[in-house]
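Removed from the display is one protein chain of the complex; every other protein chain stays in position.
Note that the chains are named A, B and C in the order they appear, and that numbering of residues resets to 1 at the start of each chain.
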Amino acid sequence: MTVDATSAAADDDGMDLRLTAREQAFAAEARAWLHDHVPRGLPPSGSADGFAAHVAWERQLFDAGWAVVSWPRAFGGRDASWVEWLLFEDAYYRAGGPPRVTQNGIFLLAPALFEHGTDEQRQRLLRPMAAAETLWAQGWSEPGAGSDLAAVRSTAVRVDGGWRLSGQKTWSTRASFCHAMHGLFRTDPDAPRHRGLTYFLVPLDAPGVRVSGFRRLDGDLDFADVFLDDVFVADHDVVGAPGQGWKVAMSTTGSERGLILRSPGRFVAAARRLVALYRRERAVASPLDRDQVVRAWMAAQAYQLYTLQDVTRVAGGAAMGASSSINKLAWSELDVQLHDAALALLGPRAELVEGAPDAVDGGAWIKGWQFALAGPIYAGTNEIQRNVIAERLLGLPKE
Amino acid sequence: MTVDATSAAADDDGMDLRLTAREQAFAAEARAWLHDHVPRGLPPSGSADGFAAHVAWERQLFDAGWAVVSWPRAFGGRDASWVEWLLFEDAYYRAGGPPRVTQNGIFLLAPALFEHGTDEQRQRLLRPMAAAETLWAQGWSEPGAGSDLAAVRSTAVRVDGGWRLSGQKTWSTRASFCHAMHGLFRTDPDAPRHRGLTYFLVPLDAPGVRVSGFRRLDGDLDFADVFLDDVFVADHDVVGAPGQGWKVAMSTTGSERGLILRSPGRFVAAARRLVALYRRERAVASPLDRDQVVRAWMAAQAYQLYTLQDVTRVAGGAAMGASSSINKLAWSELDVQLHDAALALLGPRAELVEGAPDAVDGGAWIKGWQFALAGPIYAGTNEIQRNVIAERLLGLPKE
Amino acid sequence: MRFAFSLEQQALRDAVRDLLGRACPPAVVRAAWGADDDAAPALWPQLARMGVVGMTAPERWGGLGLGELELVGVLEEAGHAALPAPLLETTAVAIPLLAALPDGPVVDGVRDRWLGAAAAGRAVIAVGLAGAPFVADAARAALLLLERDGELHAVPRDAARLTAEASVDGARRLAWVDWTPSAATRVATGDVARDAAARALDRGAVAAAAELCGLGRRMIELTVDHVQVRHQFGRAIGSFQAVKHHLADAHAALELARPCVARAAYALAHDEPGTAVHASLAKAHAGDAARRAGRAALQCHGAIGYSFEHDLHLFMKRAWALAAAWGDAAWHRARIATAVLDHDAAPGAFHA
Partner (left out) sequence: MRFAFSLEQQALRDAVRDLLGRACPPAVVRAAWGADDDAAPALWPQLARMGVVGMTAPERWGGLGLGELELVGVLEEAGHAALPAPLLETTAVAIPLLAALPDGPVVDGVRDRWLGAAAAGRAVIAVGLAGAPFVADAARAALLLLERDGELHAVPRDAARLTAEASVDGARRLAWVDWTPSAATRVATGDVARDAAARALDRGAVAAAAELCGLGRRMIELTVDHVQVRHQFGRAIGSFQAVKHHLADAHAALELARPCVARAAYALAHDEPGTAVHASLAKAHAGDAARRAGRAALQCHGAIGYSFEHDLHLFMKRAWALAAAWGDAAWHRARIATAVLDHDAAPGAFHA
């Protein structure tokens, strides 16, 4: 992944929290464009119609050059610096932009392609991914391999010119509406757990693939099981070397712009909405509600500052490393805390969902609360993150 | 342990929270006596003089028949029922009674003697224990055996007419001022961990015993190391059969009136003092302080009700069982919570200790806070209690 | 002193548990999510035949004349089953409220017309106190008991205009109720109305607390089952300390809330002066404990529990809703603070 690793100020040794003229111009351009274009009231992405609306928005983003700002221009990006990326994300969520249905491609698969893919793969795959022409689902989890990703049991068997894949993937977000899936399959059944895995790209319209959607906690049809029965995948759809799938996947999960270094924009925007909610509801808010709101706002600030520190570090050439586990713990708990504060403030009105005439903010808080509850579970449960912090950052012994 | 297992109302099948006339009379008598006699401003028990003052108070309690209300009259008790015991404890702490320096005898050793001792031992040991003529320390923990009590390494070797004990005990509360110690020693080095332990009573003035005091968190000289070098203990000072020490000890730790079923009196009294503190300080208290105070008060009520439920159950013949782990978790966290609320209320004055002219309540809150911090650690850490709850009450598998 | 339920109370509870265990599996709860707003509550006839619906009604209205000590065990089982039926509103609150009002022409008429019908399960009665923005189960009620401006009114459902409000718990049916008080609907005023409404709030809070205890217990049971079967890293995940401690803390919190509910039921049954504080103690602890159990349950289930198809959410969402209804934990803590801190009126554990 090519990145303009230094913002203008980063060469200077001192702390400097001013934005450069270039950064300010970038942010202003992003804000102005998003202000004019962010769609209001998109339907949930868990239906064919809803998904199509989200895809249309993604294409609009791409056409204007905002889909993948940190990518090289050759693939549809803007060569944006780390800081510019943060500024874009901040502007995106500040403007009320919807969740990105392209994210399992651009945040999870793309880093693997940048690091481990071939030039041919990058040329063939990246631009359609960014343009939301090819929609990507993740095929990482299996019924028996959730937190324990190395327990993958789906298999791939070598055949002439490619591989034959069989097994079941699950919790594959939006797979019902996607064109392709990336995931790990076991190519060497005799190798130990983390070995013998290979990273494949699987067309979801290939013969032998069956996708069966199911609903997440809030009732949206956002998950799917993907059943594979002797599905052919050509050699050019293997990322990295056969048997190196774990390494490729870890480069993805460790990707600073992937799920691990969550841009604070989403949470800072939620904190801002929470403050606005408090200001509207202050007549009925108790001093405890007030304290919960300010605590959540403060946690969002701390998270934002923590990521700025990480970005500075990584822009200076350091690896993200295990501090990504603190990052994951922080954003996922913060998201719960933000919504907890809102629900407490709403009291008996908190339970009203979208469609209820008296739902405050259209039921967004109880919806967001349910969404937030996934945070401590996915992308490595927070229990696993705490183990990583204890073992890799503090040096405690493994169990 | 002989107990009047039923209060008058317990024969009735319905819930009845009235006190019987006998219970009311008992409570009134206890309150009146304690009101007139509880000493004010006793020095800490961690010095020879201070300890002597506490012993004097214990003797006064005994002479009036209040030292061990639940014991049979023959040993200096009052044959009090469970409820009466609770009423006494409530009255004791309500009146501001000091911590009981006899507790490692009457709450830890006595239950073992009632259940596993010989008649001779009971006749010889109980009354002097209750009368604070013989002061008992516990010798359970060792430098390498804290949470893992079965890791005891001190040994006892069979000799003519008795045993020779060697090793080191630690965290032995008030041992510097006590006459004797009860504890576990390994009599069969080849037996597995929990086997091969024997429960001994050790005179602390025996040749070969050296007691070396050390200070606890708040600086009071309340702990001691007890070093044993070939110390002779006669056969009549073995409690239960040789090799059965673990079983004897567990009957002690499981004792409902021991450390496990903490009488709520102490915490309810602390909650009452906290409410009084709030009422005095309300001009400077924030709404959050108010909420913390009421939360702590509520936790004390819940704990009290939980113990009443347990007492009813146990009085009806049930075993205390693993619910004692919930009890331990509850009182230890409650005690921390009560003091936390007080410190928050006191703000920058919280750090003042006894002797500071402006210390509120003579520094009792910061002192009590430090004392409370021991709760989640001793008598089985709260981590171990959570394991017990998960494994024995919920049925989860062992690690 | 004996702080335990009687054998008869336990037997009644066991009978309800048996019935609901058979007749109210999660599929029944799930079916209620798709039902019409005015559909009859699931199992209402069976519960009525058993005497449960009318258990709090005086015998002259065909009830069993039982009190809160019988009721809270039944309600805990209703919570445990996530029973999609208005036992809380009709049996725990409305019937005792109506039964206790002083005689008078309007009250007598309302009782004659509705009390026996309600006790027999032929008429649901819903309740809307002044502090609650919405009325649960209004659309399937025949009668609404409503508080406004210090008065209580008994309003036939047909005389009110309802606006449905969708809840995160799809089995829960809320409505905003638009209605016009009149002399014909007025069943209490002044101190009588104030006291009746206050007692109704306490009854509702304690009933919700009992259901929350049952909901929390059920979520822990589901999780205990799951973590014994689910293996990751070569071990049942229930053998990991992190999972154990999540569940142990949640279980302990519930076990500490349950005696508070029993104590509050006793206070209600004996009309003790400190009843409001006991009721608030129960509701705050049970609400917090059930919410905590839900968090622990979801986290320990992992992604498996984060699905609409899994049963966990049926219980979790009910717990969220009930924790916020009938006064949330913060509201009840504030009420206790007023009594205990401002008025020095802390009730004791024993019968006052």
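What we mean here is this: a residue touches a chain if its C-beta (ideal position, glycine included) is under 8 Å from a C-beta of that chain, and two chains touch if they have at least 3 such contacts.
Since we're looking at a predicted model, the values are computed, not measured.
Visitor: Please provide the labels of all shown chains that the missing chain touches.
Guide: The omitted chain makes contact with A, B, C across the full complex.
Visitor: Of the listed residues B:W136, B:W171 or B:F185, which contacts the missing chain in the full complex?
Guide: With B:W136, B:W171 or B:F185 as choices, the missing chain is touched by B:W171.
Visitor: Of the listed residues C:R111, C:R157 or C:H245, which contacts the missing chain in the full complex?
Guide: C:H245
Visitor: What does the interface between chain A and the hidden chain look like in terms of residue numbers?
Guide: Answer for chain A: residues 7, 9-10, 12-20, 23, 83, 272, 275, 278-279, 282, 290-291, 293-295, 297-298, 301-306, 308-309, 311-313, 316, 323, 326, 329-330, 383, 385-387, 389-391, 393-399 touch the chain left out.
Visitor: By the contact criterion defined above, which parts of chain C meet the unshown chain? Give residue numbers in ascending order.
Guide: Within chain C, the residues touching the omitted chain are 240-242, 245.
Visitor: If the missing chain were put back, which residues of chain B would it touch?
Guide: Residues 141, 144, 146-148, 151, 170-171, 214-219, 223, 286, 288-289, 343-344, 347-359, 363, 366, 370, 373-374, 376-378, 381-383, 386 of chain B touch the chain that is not shown.
In the analysis below, only the chains that are shown with their structure count from here on.
Visitor: Taking the mean of all protein CA atoms as the centre, name the chain whose own CA mean is closest to it.
Guide: Of the chains present, the most centrally placed is C.
Visitor: Determine the centre-to-centre distance between chain B and chain C, using the mean Cα coordinates as centres, and give it in whole Å.
Guide: 39
Visitor: Starting from the mean Cα coordinates of chain A and chain B, work out the distance between those two points in Å.
Guide: Roughly 53 Å separates the two chain centres.
Visitor: Could you list which residues of chain C touch at least two other chains?
Guide: 240, 243, 330, 334
Visitor: When you check chain A against every other chain, which residues touch at least two of them?
Guide: In chain A, residues 286, 288 touch at least two other chains, as defined above.
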